[in-house]
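Here's a structure for you.
The complex appears here minus one protein chain, its other protein chains still in place.
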Amino acid sequence: MRQLSYAQAINEALVEEMDRDENVILYGQDVAAWGGIFRVTTGLLDRFGHERVFDSPISENVIVGAGVGAAIMGMRPVAELQYADFLLTAGDEIFLKAGMWRFMHGGAFKVPLVVRLPSGSTSAGPEHSTCPEAYIMHSPGLLCAVPSTPSDAKGLLKEAIRNDNPVMYFEHRLLYQKKGPVPDGDVTIPFGKAAIRKEGKMLTVIAWQLMLQRALKAAEELEKEGISVEVIDPRTLTPFDWDTVLESVKKTGACLVIEEGYRSLGVGAEIGATLFEKALPWLDRPFRRMATPDVPLAATRQLVDRILPSSDGIAAEIRDMLK
Amino acid sequence: MRQLSYAQAINEALVEEMDRDENVILYGQDVAAWGGIFRVTTGLLDRFGHERVFDSPISENVIVGAGVGAAIMGMRPVAELQYADFLLTAGDEIFLKAGMWRFMHGGAFKVPLVVRLPSGSTSAGPEHSTCPEAYIMHSPGLLCAVPSTPSDAKGLLKEAIRNDNPVMYFEHRLLYQKKGPVPDGDVTIPFGKAAIRKEGKMLTVIAWQLMLQRALKAAEELEKEGISVEVIDPRTLTPFDWDTVLESVKKTGACLVIEEGYRSLGVGAEIGATLFEKALPWLDRPFRRMATPDVPLAATRQLVDRILPSSDGIAAEIRDMLK
Amino acid sequence: MNKPRPSAAFGGADPAVDAIKRTNGRLDDKALVEIFEVAMRSRIFEARLVRWAKEGGIPPLLHPGAGQEIAQLAALHVLRNSDPMLYAHRGLAYIIGRGVPLTAILADASGREGGTNNGKGGLMHTVDIARGVYGESGTLGGGFVIATGMGMAIKKQRRDDVIVHFFGDGTSNRGTFHESLNWAAVQKLPVIFICENNGWAVSVPTSVSTAVEDIASRAAGYGIPGVVVDGGDADEVAEAVAVAAERARAGEGPTLIEIKAVRLLGHFATDMQEYRADRDECQARDPMLALRRRLVEAGLLTEEQMAEMERRITTEVEDALDEVKAAPLVSGELAFTDLYS
Partner (left out) sequence: MNKPRPSAAFGGADPAVDAIKRTNGRLDDKALVEIFEVAMRSRIFEARLVRWAKEGGIPPLLHPGAGQEIAQLAALHVLRNSDPMLYAHRGLAYIIGRGVPLTAILADASGREGGTNNGKGGLMHTVDIARGVYGESGTLGGGFVIATGMGMAIKKQRRDDVIVHFFGDGTSNRGTFHESLNWAAVQKLPVIFICENNGWAVSVPTSVSTAVEDIASRAAGYGIPGVVVDGGDADEVAEAVAVAAERARAGEGPTLIEIKAVRLLGHFATDMQEYRADRDECQARDPMLALRRRLVEAGLLTEEQMAEMERRITTEVEDALDEVKAAPLVSGELAFTDLYS
């Protein structure tokens, strides 16, 4: 199969969807003339022109809010916030407008909006480093995609654009250059279907994006030691594929969630609580989470490395859990 | 002991702290001339004058952000957002400025800011009804108080004002008129100390504010049936008093969290996950949560009543859990 | 009638302002009578709703628009019903003017069947796409960004609709005002931003919260026309809106119109307005009184005819209320619908 980088896969999804549906428009800071500060949208302006691909002011409220307005009038806007952290600068627009405008008005509209949110701990400081997907998972009305591979990045973005609901699409900056196989043709990936990235018997690990890479590396390492770990990538957080997770946990009896976001009320909290509700009879061991330990992410590499789960740290944690 | 309403208790805390420390200032929409749309700040303008009690424009970003700025210069601002939901209109200022300005600048400042956030399901529609404390609990750098009684409302607010960190103080609109005993004198309530509102043996219920009222009612009812429920009011969510909760759960072997916020990644998720991590050996029964089931709160009473836990519903849930 | 005066910030130099001066859009007799009648319907209906709220029949979350109806309706009168509107919380004339049935509004207000938003938004979020009624943001200032995006869609779709967005003076202090007007201006979007400056935001006088007297002067920061009109003068309002609509449909971009308005009643239904000293003075400035006089003087309606109109509308309102009171409450199960599509 073709090898594409995660960034190329996103670009390809945009091209295909914009080719397919002229209601798809793309905008945000620097996305047009420059092709995005992470160069993910290069070539789109040339292909689709200023009417459909345009640069915006530094006005996050209206970037998201205008997306809602355009969406209810039949467009399919794909808006970019330059860093995922900035979703909090457009809180009203994301949580109350995108999430609730349809509900509040009795279903009179659809809000087919996609917000692209580059996330991840690049040591760029507290306001340019986070993975804020838990805020979204807590909030009704919003779907949430967290692609981990080039193929998923493409397929989930295509699905997000076609979906009639607002989708927060988190693209991880540290994966942009990572390559992987991407199938030819018009392949979408449905929301709410997790992928089992590695089968295993003794423990279920749930992770996505950067932490998935590290978890898989740890799992390979452990395999050599005879420790068989199952690794699940949820792909979307809302909707969340509980079936796959429950089935796995019933088999393994233990679960570890690894995430880049803050620990308290991070995604792992929902997973832990839900398993405790629904799978207690099958659970042999205490649940565990590895996450950013409720401190902001500093601008200095040593400080970030100190707190983020590494693959060695993950392997050690799993060994300890299974002791 | 004196009986005061929850609103009077808040008012008294403000008066006492403003008397004590001239750096305390109070502002927000309608808080001065009118004494607040819920009449919680009446009399303060007369007592302290326009320099210290003033009305603000409808500018939530600067209401919170100016609080951060004033706090780092040595003031102790108490800002009000008219509805707790509006914290999302000041997302940058709450989560990234109040929460992180000190950290990001290596501890060069203190940020002794209090934001008063009237919350609660008053059937005022999706954007005027929520209990958004989970967003705060997920976010580093912010403390979070959720007083349930007049006495706590006073003591926790006094503590919040004296605390050198930013405190999000949620006052529940449906409790404003509720009366209760409030001790005389300068009594503060420390953060991170839960209150056991009712002792019991068979199950631990955790609830606060409106849901605490309902939980206590249910617990009394059940007591008559011989079902002994322990009811814990956490009082603050950050810091959270894990010791009290763990001790109770180790005794009862079962836990139910009842909250008004959204279910997914609501506060109950953190409690469930933490118990699953730390108390598995003592847990006899699956964990449960009752909460707003991941839909916004409509403007119509029937719709709100349909989804919010009632005291009857809570009693039924507990009976079912202990079956 | 005064000509709409361009905001001071524009001096006479801006060509867009000249365009406004060139137009002459007096309302004809029929229009005046129509506006008067709908205003009366709105006034009577609203008063009845306030009474119902005080009786406990509906929540008091109603913000009476008394005093502001004439201007609201004059503005809508020169637009098409297909021009999408995002209205403000101040009163019901906007939606009554667009022809939404009183029964639908009452059903929304009381959570009964027959409303427009399935019990979700209540009275504040009536919606009726066929009549161009696109709803309201519960957070003030949430409408600016949505209006801007709607304008963006209209422009991309090469339709000649214009978006009209009403909002209060207090709301113009939200940051979204700034972001939206800048973007709408730079992209030349077909949006008319209409600020109703009634001097108050709940209990806070505009002078306490707002650094300028004329909100319209803020247009200077976006290079668009900023026009101040007298909310007591239907012609002045209509003309300014007509010019702005023409400009918008011609692809020349947005306009900021400020209506100097008077809030006759409390912020919400049960507001006692203890904070307010200007109430009597304001009653005298009620635009309904002025229009009433004008219609009589011009021989367009007699006092008799007006009294008859009032009786007819009162009956209409009471009938609607009876009908809705008899309707079943919406089911609580609706709590779960309409979130995702």
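Labels A, B and C are assigned to the chains in the order they are written; within every chain, residues are numbered from 1.
Basically, a residue touches a chain if its C-beta (ideal position, glycine included) is under 8 Å from a C-beta of that chain, and two chains touch if they have at least 3 such contacts.
Worth saying up front: this structure is predicted, and the values here are computed from it rather than measured.
Visitor: Can you pull out the displayed chains that the omitted chain is in contact with?
Guide: Contacts of the omitted chain with visible chains: A, B, C.
Visitor: Consider the whole complex, including the chain that is not shown, and state which of A:F48, A:F86 or A:F240 touches that chain.
Guide: The one listed residue touching the chain not shown is A:F86.
Visitor: Among B:P57, B:G180 or B:G200, choose the residue that contacts the chain missing from this document, as touch is defined above.
Guide: Missing-chain contact among the listed residues: B:P57.
Visitor: Looking at A:A124, A:L174 or A:L280, which makes contact with the chain not pictured?
Guide: Reading the full complex, the residue touching the unseen chain is A:A124.
Visitor: Which is it among A:V205, A:V304 or A:M321 that touches the chain not included here?
Guide: In the complete complex, the chain left out is touched by residue A:V304.
Visitor: Out of B:V68, B:A84 or B:V115, which is the one that touches the chain we can't see?
Guide: Touching the chain that is not displayed is residue B:V68.
Visitor: For chain B, which residues touch the unseen chain?
Guide: Chain B touches the chain not shown through residues 25, 51-52, 56-57, 59, 61-62, 64-75, 77, 92-93, 96-97, 101-111, 140-141, 143, 164-165.
Visitor: Could you pull out which residues of chain C are in touch with the chain that's been left out?
Guide: These residues touch the chain not displayed: 9, 11, 173-179, 181-183, 185-186, 208-212, 217-218, 220-224.
Visitor: For the chain that got dropped from the picture, name the residues of chain A it touches.
Guide: With respect to the unshown chain, the touching residues of chain A are 29-30, 33-34, 37, 55-61, 85-86, 89, 123-128, 293, 295-296, 298-307.
We adopt the following convention: only the chains that are shown with their structure count from here on.
Visitor: So which chain is farthest from chain A, going by the mean of the CA atoms in each chain?
Guide: C
Visitor: State which chain is most central when centres are taken as means of Cα atoms.
Guide: The most central chain, going by mean C-alpha position, is B.
Visitor: So what's the Cα centroid distance for chain A and chain C, whole Å?
Guide: Averaging C-alpha atoms per chain gives centres 41 Å apart.
Visitor: Return the distance between the CA-based centres of chain A and chain B, expressed in whole Å.
Guide: Taking the mean C-alpha position of each chain, the two centres sit 30 Å apart.
Visitor: If you average the Cα atoms of chain B and of chain C to get two centres, how far apart are those centres in Å?
Guide: Measuring from centre to centre gives 37 Å for this pair.
Visitor: Any chance you could list the residues of chain C touching two or more other chains?
Guide: In chain C, 119-121, 125, 137-139, 141-142, 175, 339 touch at least two other chains.
Visitor: Name the residues of chain A that each touch 2 or more other chains.
Guide: 92, 96, 103-104, 140-141
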